[in-house]
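If you scroll down you'll find the structure; I have some questions about it.
The other protein chains are all here in position, but one chain of the complex has been omitted.
Order as written gives the chain letters A and B; numbering starts at 1 within each chain.
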Amino acid sequence: VGKFGALMGDTHIGEEMFEWATELFPLCRSITGAGVRETLAYLRERVLPCLRIVEVASGTAAFDWHVPDEWHIRDAYIQDASGRRIADYRVSNLQVVGYSEPVDKEVDLATLQKHLHSLPSQPDAVPYVTSYYSRTWGFCITDRIRRQLAPGRYHVVIDTTLAPGSLTYAELILPGREEREVLLSTYVCHPSMANDNLSGVVVTAALARDMASQSNRRYTYRIVFIPETIGALVYLSHHFEDMKRNTIAGFVVTCVGDERAWSFMPSRMGGTLADSVALHFLRHYAPSFTHYDFLDRGSDERQYCSPGVDLPVVSIMRSAYRGYPEYHTSLDDLSLITPQGLADSLEMLKRNLTALERNRRYRLTCYGEPQLGRRGMYPLLGSKECAPAGRTVRNILAYCDGEHDLIQLAERVGLPADSLYRWIEELASAGLLEEAP
Amino acid sequence: VGKFGALMGDTHIGEEMFEWATELFPLCRSITGAGVRETLAYLRERVLPCLRIVEVASGTAAFDWHVPDEWHIRDAYIQDASGRRIADYRVSNLQVVGYSEPVDKEVDLATLQKHLHSLPSQPDAVPYVTSYYSRTWGFCITDRIRRQLAPGRYHVVIDTTLAPGSLTYAELILPGREEREVLLSTYVCHPSMANDNLSGVVVTAALARDMASQSNRRYTYRIVFIPETIGALVYLSHHFEDMKRNTIAGFVVTCVGDERAWSFMPSRMGGTLADSVALHFLRHYAPSFTHYDFLDRGSDERQYCSPGVDLPVVSIMRSAYRGYPEYHTSLDDLSLITPQGLADSLEMLKRNLTALERNRRYRLTCYGEPQLGRRGMYPLLGSKECAPAGRTVRNILAYCDGEHDLIQLAERVGLPADSLYRWIEELASAGLLEEAP
Partner (left out) sequence: VGKFGALMGDTHIGEEMFEWATELFPLCRSITGAGVRETLAYLRERVLPCLRIVEVASGTAAFDWHVPDEWHIRDAYIQDASGRRIADYRVSNLQVVGYSEPVDKEVDLATLQKHLHSLPSQPDAVPYVTSYYSRTWGFCITDRIRRQLAPGRYHVVIDTTLAPGSLTYAELILPGREEREVLLSTYVCHPSMANDNLSGVVVTAALARDMASQSNRRYTYRIVFIPETIGALVYLSHHFEDMKRNTIAGFVVTCVGDERAWSFMPSRMGGTLADSVALHFLRHYAPSFTHYDFLDRGSDERQYCSPGVDLPVVSIMRSAYRGYPEYHTSLDDLSLITPQGLADSLEMLKRNLTALERNRRYRLTCYGEPQLGRRGMYPLLGSKECAPAGRTVRNILAYCDGEHDLIQLAERVGLPADSLYRWIEELASAGLLEEAP
């Protein structure tokens, strides 16, 4: 706990986010269709009244891709000869392969098997399977049930529509004093799974609400709720010039709901401002975090950080995609995430944004050390024992050289940027520091 | 010992320095006043006839500071009801708080306690305490004696004057062929303590005498004996332009008297020529030295390396300030330092200066390896066993590329720069090397 405990995410907001996640959990989200729309409508109604919801027609090009047909599902099940339901969309939307084409027929067990998905190594988990770009149909069941299936006739019903429609996403632009902007991006295409990614959805919503409530933002905030991959491509293709010119840092918000771990996904080449600020806070508040390699990326940094796009985008996560056993199964349910997990993730991201807002280069207004003693910032008595007292402020001053920005200064001095900033304010109001040009 | 033994500081000069320290020990130095003047006068008379002693009036501005009133002390003691002296300036000048204002009155024990300083964790040590910039008075005693004090009346007498006067420092400028200069700075404000900093005073004096005796200096040497902090600020404020333009390397000479350790304090950002040369010799002759972080600095590099000043100044020390138990107490007496300790520190600094004087970039006068055999610099017989003999000279030649300076060359080849230089001279006189432009 220790340093990590110092984050102390707001429990009340944690409970609120958990409630949103609970209410959004049952919706059958996909990369298009009613589930996404209902999810975004819920966020607009409950959290972000200014959320702008955008529809993009099927067939619209996005770089090398096209928006696919829209998918609607009304029902899906497998019934055995005795009328027992082997899989049932109404029990869990994970039980049908996402984007399944419609089917309604009797099949024998051998044929059925070709359309079943289960996880032998996790016999009680229903896997999450999709087939967005290849027409097929299928069901996902636990391996335990699959092994019990007897030869015979099965009635398979998938009542879906796949037809031109649109892809839905939402954005919120919070203007700041500067055109330069910070990107927050989360994805709303995953059906009933909690850590991946209702956690990302609700934390982004809470963070957006918090930033929207601030009256004097330095940076502009671009906050997007999109279907993963195709949504990121569509969004990027529409806003590429602005994002490329203005983005100083960005965060893909995903897998931020549990309390078991902290994880970091760097940008493609690392070393951006987003990398620096994220690593700074992780080192201070979650020093045992897992530092993933970009080779292991798995979300929309795949697009935001692709060659030539190369936005400074990172991901601060808890148990990260592919890094926890429940990932992409029915076991990733609401029992995995907690109000405190959500609250601490929110707090971590807020500290990142606050540090970015405050991030400037400072320099001393005099040569040599200022005389801190007469300003009450240093012990007046020189002795062996009181020497350490003034060390911190002297060390901060030593690196206010117009070169170190707030985050680099904090790294050098060994303090979290938020603790350091109180000193900066005090020293600036004493006239000892000024912003470097 | 091993490599370190190879320093072999001159024992005779070690004894001489120790004698100076012994004679200077009793003087009551402070940042102003008679003690500093007597110390500097002693150095001018005994060691450095050309030393220029400078007085700077109280109130003179130095960046963010002003020279304080001058302090004179004639006597100070605490006497109990029975006439026994609890503290006595005449026994040790550490027993009165530096810059104490005058007092002469009877106080009860509770009042007295507020003006006493002792070290519970070192019950037999008298701490060194000062209050330069806040008027107060106090005494320093051992904690053992303090614990024995009985309730009753105590007569406290401090016979001092605090009045406009001047701050005293000394400098010696040794001109060289170049305007570029090397700074040696030591502080003369500490009363009766040996390692911190009579060791620095006497080693700097011996080093200055040695450099003064050399007829053909490449660099100009700026050697200053100043009160710590305020003296450095005063000196810098008067010579800033010259020092900033000309200084190629500098050394704060302090804590160079004992034999227990070697220590290094880098410049603010590291990587200067001073850092390179100091680290080079420490690695070769004192490989187990302690490499401090600039965050732990404690002497005049606080000013010389402050942002915007940023002179290339480092400190090569033995047991460094705050790094040994006797630091800033009466236990830091002449038993702590030794003639050999002083002599080895002097030798270490001399090698640094010599390497700086010789530090140039060299390049071969031909392509390919020169034919060393016909110049007697390589075995004529090619055989498995004599191969190593010519390795060193070939390796030196391999990095005489006009890019590596003497110190970088020595680092690369794995030899101390002083050993290496003999090869450079031999190769240059054989016409195989020339100075790079």
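Methods note: a contact is a pair of C-beta atoms (placed from the backbone, for glycine too) under 8 Å apart; a residue touches a chain by one contact, two chains touch by 3 or more.
Predicted model only: the values in this text are computed from it and were never measured.
**Student:** For a quick check of understanding: of A:L236, A:C255 or A:I424, which residue touches the chain that isn't displayed?
**Tutor:** A:L236
**Student:** If I consider the whole complex, including the chain that's not displayed, which of A:I173, A:A261, A:V309 or A:C366 touches that chain?
**Tutor:** Only one listed residue reaches the unshown chain, and that is A:V309.
**Student:** Could you please point out the chain B residues that touch the chain left off the display?
**Tutor:** That gives, for chain B, the contact residues 363-364, 366-371, 373-374, 380-385, 387, 391, 394-395, 397-402, 413-414, 432.
**Student:** Just checking the interface: what residues of chain A touch the absent partner chain?
**Tutor:** 62-65, 97-98, 117, 119, 127-134, 136, 229, 232-233, 236-237, 240, 268, 294-295, 297-298, 302-303, 305-310, 322, 327-329
Everything that follows uses one rule, which is that only the chains that are shown with their structure count from here on.
**Student:** Quick one: chain A and chain B, Cα centre-to-centre, how many Å?
**Tutor:** The computed centroid separation for chain A versus chain B comes out at 54 Å.
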